[in-house]
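One chain of protein is taken out of this complex; the other chains stay put.
Here is chain A:
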Amino acid sequence: MQLWRRKSLWLALSASWLLILLGVFPLLRVAVPTKPQPRAPLGWPQWLDTELLQGFSQPEDLLEDDTQPSPVPHKGSCDWGTCFDTSKCRGSDFKVFVYPAAGPISEMHCRLLASLEGSRYHTSSPTEACLLLLLSSNNHARGCSMTVPLEWNGGRNHLLLHLHPAPCPWTVQLGQAIVAEANPPVNTFRPGFDVALPLLPDNHPFRGGAPGQLQRHSPHPRVALLALAQERGGWHIAGTNSSACPWAGHCEQDPGSKQTQPGTAIPNATFCLIPGRHPGALHFLQALQAGCIPVLLSPEWELPFSEVIDWTKAAIIADERLPLQVLAALQEMPPSKVLALRQQTQFLWDAYFSSVEKVIYTTLEIIQDRILGASAHPSQLWNSPPGALLALPTFSTNPSDFPFYHLQQGSHLVGRFSALIWVGALSQPPLKLIQAVAGSQYCAQVLILWSSERPPPLKWPETAVPLTVIDGHGKVSARFFPYSAISTDAVLSLDAHSSLSTSEVDFAFVVWQSFPERMVGFLTWSHFWDEARGDWGYTAEKANEFSMVHTSAAFYHRYYHTLFTHSLPKALRTLADETPTCVDVLMNFLVAAVTKLPPIKVPCRKQQQEARPLVAPGAAKPKLAPLAGRDCISQVAAGFGHMPLVSSRLRLDPVLFKDPVSVLRKKYRHLEKG
């Protein structure tokens, strides 16, 4: 009985188990919707008949026969395709004609004419010019009136350059002319056709210009977060605890959180808030120069050179209607982004804005890029150092051909070098040097630049690498002509008097591969400011510093040949031809202006250092050189508008150089001999 009862009980128990297991799940299903759980958003429904839906376009839509070959040109408006005649601009020859000023010539106009005349763009005939430049004067008495020139032709292929903001509307019927204007209002600006210029202060330097003021990559931890541009000019530095309320106008009642510095010309803060209305525009360049990241609040004007400059990398364009949101975003910005923005402001300032000349050449370069089309500067060349003015698209459009972009491209510099030996007027064929250089494992070819009046010898020493003789035409600047025979990226510039060993060449080349944008040389000069003469001077004396290397024995990238020949003003190249010692100085200036870094010095044997003459050999009058050199450096500095040379205090040696280990273990053991 008990057994039966127990059995039945167990049965009931297991049955209830089963029931529960079966019952709980459906009940749970019922229970779930009543739960106060966060509801998943109700999405777009999945239609049962999705398969039956028709496509948005039928084949006929794509087949519609064109009845109208071209659209009706928009009345009174222009774009690049319709209003510019590119047929006058053949190939890479972009020629600009500048109209002479009609009335009394302004100083700016005069200097601009002079500057363009020395540049590669210049032409004196309006008929062969691709672009006709009309500089509008800033004569307020006459307003913006302008005499229409003869070749006006409805403004076709004309560029109206207006460096200063025009308070009055254009009186000339603009027609098809491109307008380059400071701070053009967004509404009238024609993207892709007009060019937006920065608003320059009246005393902006014409050439050279002040370098950026950023002295550190990352902001000082105690520096203020925000500086506010004030209506009357100057900056208003918000305190470090700017969480209070940084907005002008709202914060006057709270003077404790910040110190007011009226009239501060240069903002010392991480971010610079600039209102979007017109008066803010001058502040924009100030912030850029100071390395203070501009935060533009709904700008009503087009940002300068917005066609090519990626402003998102250097500034923040925010909506003035959400001030607190902007503030929170600035406070939370990661250090890596602040670091990048700050550096970009400085690069842009130095590359495009620091002088009037740069602004004008940038404008021309933009128009040239439009004409070049596919072979224009890639965006990367515009937006990373050294900038598009110094990276010529006529050299290459592939960034990895330039010495500057290897890291960003993720590419390595491999390959070998070409030795370019210049044989000057009185020199003998440098047979020993050829042997030494050709013996290097990295040497790809030897080029002899024969500049002597005597004919070159018919027989040259046997070398493992090809040897070519080029005619140098007796000009010193021919040393840096971009010969098509140079097949490698690296050039070892030598002259007949140089004496180098294979070890030295090998090591210097390896060093150059790490610094492809710089010059790597053996013998150095340093420049100094001569207080007595009030001028620059330079010396070859052994000092603790150096800023130039002799190009009679130096590695550099072949791109500098192109830059030397095509971008230097004509006057400077003529100077180099007249004073041969100047070539060295000029090349060093050029490379320093591009890299903003000193050259690199590598070791060479002692006796050579002593045997070297102080000036570039082959110079016609070596005795006069020091004095001529002095004139040279100050003339070149004047030509550049500033002193680009940077001093260095170090020399790069091989790792085991002079270490107390067996000489057999050293890679460059011959370096230490003598």
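In this text, a residue touches a chain if its C-beta (ideal position, glycine included) is under 8 Å from a C-beta of that chain, and two chains touch if they have at least 3 such contacts; residues count from 1.
Heads up, the rule we're going with is that contacts and distances are computed from a predicted model.
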Check: The chain that is not shown, which UniProt protein name from "Vacuolar ATPase assembly protein VMA22", "Exostosin-2 isoform X4", "Proteasome subunit beta type-8" or "T-complex protein 1 subunit delta" does it carry?
Finding: "Exostosin-2 isoform X4"
Note to self: Touch as defined at the start, partner being the missing chain; which of A:329, A:431 or A:464 qualifies?
What the structure shows: A:329
Check: Out of A:472, A:569 or A:654, which is the one that touches the chain we can't see?
Finding: A:654
